[in-house]
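In this view, the complex is presented without one of its protein chains, the others remaining in place.
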Amino acid sequence: MKAITKTIVVTAIFALAATACGGGGGGGGTGTATPTGGGVEKGGTLKLGLSADVSNAYDPQKEYAALSFEFFRCCLLRTLVQFPGLEADNGGNELGPDIAESLPEESADGLTYTFHLKQGIHYAPPLQDVEVTAQDFVRALMRESDPEASAQGYPFYYSPIQGFDDAAGGSIKGLETPDDYTLVVHLTQPTGDFPFRMSMPATAPIPPNPSDPSAALGVAEGHTKDYGRFLIATGPYMFEGSETMDFSVPADQQTKNPGYVPGRSMTLVRNPSWSDDTVRPAYVDRIEVAIGGTDIDLANKIDAGELDMDLSGVPPAQQIQAWQADPNRQDQIHANPSDGVRYLTMNMAMPPFDDVQVRRAIEYVVDKDALRRTRGGPLFGDLAGHFIPSTLLGGLNSDYDPYASPNGQGDVTKAKAEMAQSVYDTDQDGICDAPECKGVLAITDNQPPYPENNAILVDNLSQIGIELDVKTGDRYTFMYDKCLTPESHAAFCPSIGWFKDYPDALTFGPPTLGSESIGSFDIPLAGATPEQLKGWGYTVTEVPSFDDKFAECSAMALGAERLQCWADADKLIMETAPVVPWLFDKDVDLSGDRIVNYTYDSSAGLASLDHLALVGGGA
Amino acid sequence: MGRYLIRRALFLVLVLVIVSLLTFTIFFKLPAGDPARRVAGRVITPETLVAIRHNLGLDKPLWVQYGRFAKGLVPWPGLFLNKQVYFNYANNVPVSEEIYRRLPVTITLAIGASIAWLLIGLPIGIVSAIRRRSLFDRAGMLFALFGVSAPIFWLAYVMLYIFWFKFQQWFGWSLPGSGLPTGESLMQSVLRGRFLLPWFALALSFAAFYTRMVRGNLIETMSEDYIRTARAKGLAERRVVFRHGLRAALTPVVTMFGLDLATLLGGALITETVFNLPGIGQYTYNSVTSSNFPGIMGVTVLASFFIVVANLVVDIVYAFLDPRVRYT
Partner (left out) sequence: MAQLRSEPDIQTGTGELGGAGEPGGDREGVTGRSPLELLFRRFRRDRFALVGVVFIIIMIILAVGAPVIAKLVGHAPNDVSFYRQMSNELGLPKGPNLRLDFFFGADTVGRDVFVRVMYGARTSLTVAFVATGIALLIGVAIGLLAGFYRGKVDTVLSRAIDVVLSLPVLLLALGLVSACGATQQGCLAGLLKPGLGLVSLVIGFFSWPYIARIVRGQVLSLREREFVEAARSQGAGNLRIMFREILPNVAAPIIVYTTLIIPNNILFEAALSFLGVGVPDTTPSWGRMLNDASQIFTVAWWMMLFPGLFLFMTTLAFNLVGDGLRDALDPRTAR
């Protein structure tokens, strides 16, 4: 076994041991098949509320957000390997086997991974007679390689697989199934974090269609746009009424899964085929999800006992205040780090942000404490002094805060000192007077608390002479459109957040500041070439690049050296100051009175639904 | 009568065409956002965007795109709001599915509110007119003034504050607040009183207009010659008012009622947003703010359709009520 895989296995074993010895609130998630911790009973109906639905109707190749990831992991889909759905210090970030018998074997050159599947695992009704085989995973990756099917997802994570980029929905050269229970993956280059990528829902097995064995994509055939409405579960739960789906008729005549009404409701019931699962306790019998309503509405329903928890939203401050004052509800308020950072971005090709002195001045002047207060205060996270969360750096850089200010409230004096060195401050008094500092186009989200954030930022930046011209709109169609498109010349995009996809800093650096993410989330345009800048109509001819550093770290094997490399990259980022990180985000949940054994899934950044139980078994 | 109907039908088509063109221009030609982005999601390459735009037909010439949408507005099965063109860009839910699901809620809201405002507004207006300058008249006009001046979104929150939030604190019981739980059927929601506050808020606002109008019309009618004749003939005052006066006074009310009801059916945007009712209005608002163009188009034309049809129906009813009107 390669050294790295050994490390993973060893840490996993230690995690197992730690959990077993720890016991109590952590939940025995990695113990026996159906563990019951102290006083936790099975049964009952969990009632959840969501203020907004998932974005792609549970299509596993398209969904790319925490909410759907949690529902996939906890309940609907099993993958080859998976995270246990626990807190980070309880082993939540340790990968373990799920449908695979064990973590994959890695070849000496790091180019081949071999997975051995458990036998006898069947799909949920209506395909309860179909067994999960290695070919089903190939099918999932084939669908992932189809740009139309994976349109909003993350196919780039699977580019290292040989033949993936050229497959376009067809067969993939680098995937081999020597027998029904073995999957061999050949990569084009060593990718130390590859096992993590096989935990993501896009790799969940897609069953063949028993009525049409020739269909290459199995039951997903003909459902390029909406496979989620016909999803076949492998996890402890399935959509209610799944058994009514009929795959013997052509795709456009098949009836959708009745248990999910997009934008309205979702009901999950136990999957009778579920077996042999060491990852998920799955205490409750039924999960009813009501979709829609503001966070206030959901908060009221929780207080009234109609709902057990608001999964997707942020509890309103007045509800938190009431619960904090209630002696009975003290341990129902949960705040856990979500391994994400909220930050402001500056377009390094748009004056005045092409001058690093201006950017550093802004790093100093931003009142991060006030920004956090608009979200709800210290409960919602720690002020961020650097970009890549230390939890992804193995704890490194936790004291690194190069632009520190008293209480995080901003330091106007130091900001002015930086600004005075800028070419845009002609009289060097610390206040920008060049015309480029007026009418700076800022594109923001229009939902609270972003308008409040804007008011604070406008005030902060005006103290160093920068006048923002703020435009607000819908996050996806307006803000992302303007901020992510280089031709829009958006200068300042402050409503940005980024959360890990899996526990490695690779999911932080390149997607937000690597040149391959220009046109996507590299909003500061780091790594853009002069030809590109010219083509987009910018007068600025060069911008900093982090590509070399990122490439250096990505190539390293998992371990202390890699972590140190990413920590250095973090320092480089802060010195170049393309972004102003201000909050290491925490997920805050208020669990209703009926919930016991609240557990946090650090891999998804949400409450761990397969670990929640109801008092008295929901009686 | 037949020729009149045909002319009105043609007018309906004209309005729908213009509305669809206007909507297309406003939301498509000058978009505040790029719908392709919504489909593209988090990690996109420029090539993906091009591919998505091609899939959605966004790269075709404008008039071709308009044609695709216009075809979906023809009220013919298979064409109307067809799934190929009219689907939510983000999650591929067909517009027809959404509208079908949401229309009952809006209909419930509209009908309940309209009954309420007629029951409140008409009697007050009539009595105010009959007892001019009395205390009742003054109180009635004050109420009407209040209803006409208070913005519905403020009124709605004040009502929520008192009847839902404060009642809970004072009495431990309150009217239901906003939202319709998904577990309930529409009938159950109505019976549990979840529409009471929205109905009342809407009714207060609209009743005010009707009160003023009925009062004004009735007073004017009452001073007409033929009323004087009826009185001179010795008819009882009540008969005079109700038989002769009201008939004329109410005809404009019919017009307004038709328009108001039609407008509400097209979606009481603000009321549904404030009270979080999953109706057409809420869908309209969501679609506008998320640049969901097919949704916008479908809802806009639906709303216009209601208004123009209401106009037509009102004209016909008007004809029966007031034989003086001719149709050429």
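Letters A and B name the chains as they come in the text, with residue numbers starting at 1 for each one.
Basically, a contact is a pair of C-beta atoms (placed from the backbone, for glycine too) under 8 Å apart; a residue touches a chain by one contact, two chains touch by 3 or more.
All values reported here derive from a predicted model rather than from experimental measurement.
**Student:** In the full assembly, spell out which visible chains the left-out chain is touching.
**Tutor:** When the full complex is considered, the omitted chain touches A, B.
**Student:** Out of A:374, A:405, A:520 or A:602, which touches the unshown chain?
**Tutor:** A:374
**Student:** Any idea which of B:54, B:138 or B:239 touches the chain not displayed?
**Tutor:** Of these options, the touching residue for the absent chain is B:138.
**Student:** Which of B:92, B:189 or B:304 touches the chain that is not shown?
**Tutor:** Looking across B:92, B:189 or B:304, the contact with the absent chain belongs to B:304.
**Student:** Which residue from A:316, A:544 or A:605 sits in contact with the chain not drawn here?
**Tutor:** Touches the omitted chain: A:316.
**Student:** For subunit B, which residues lie in contact with the unshown chain of the complex?
**Tutor:** Residue positions of subunit B that touch the missing chain: 11, 14-15, 18-19, 22-23, 26-27, 30-33, 132-133, 137-138, 141, 145-146, 148-154, 157-158, 160-161, 165, 202, 205-206, 209, 212-213, 215-217, 219-220, 223, 252, 255-256, 259-260, 263-264, 266-271, 273-274, 281, 284-285, 288-289, 296, 299-300, 303-304, 307-308, 311.
**Student:** Touching the missing chain, which residues of subunit A?
**Tutor:** 294-296, 316-318, 320-321, 369-370, 373-379, 439, 441, 446, 448-449, 451-452, 454-456, 458-459, 469-473, 478
Simple rule for what comes next: only the chains that are shown with their structure count from here on.
**Student:** Hey, which residues of subunit B end up touching subunit A in the complex?
**Tutor:** 31-35, 37-46, 48-49, 51-52, 55, 90-93, 98, 101, 177-179, 181-183, 276, 278, 289-291
**Student:** Can you check the complex and tell me which residues of subunit A touch subunit B?
**Tutor:** So the residues of subunit A in touch with subunit B come to 53-57, 62, 64-65, 147-148, 151-154, 156, 225-226, 261-265, 288, 290-294, 297, 300-301, 306, 446, 473-474, 476-478, 480-481, 484-485, 511, 517, 519-521.
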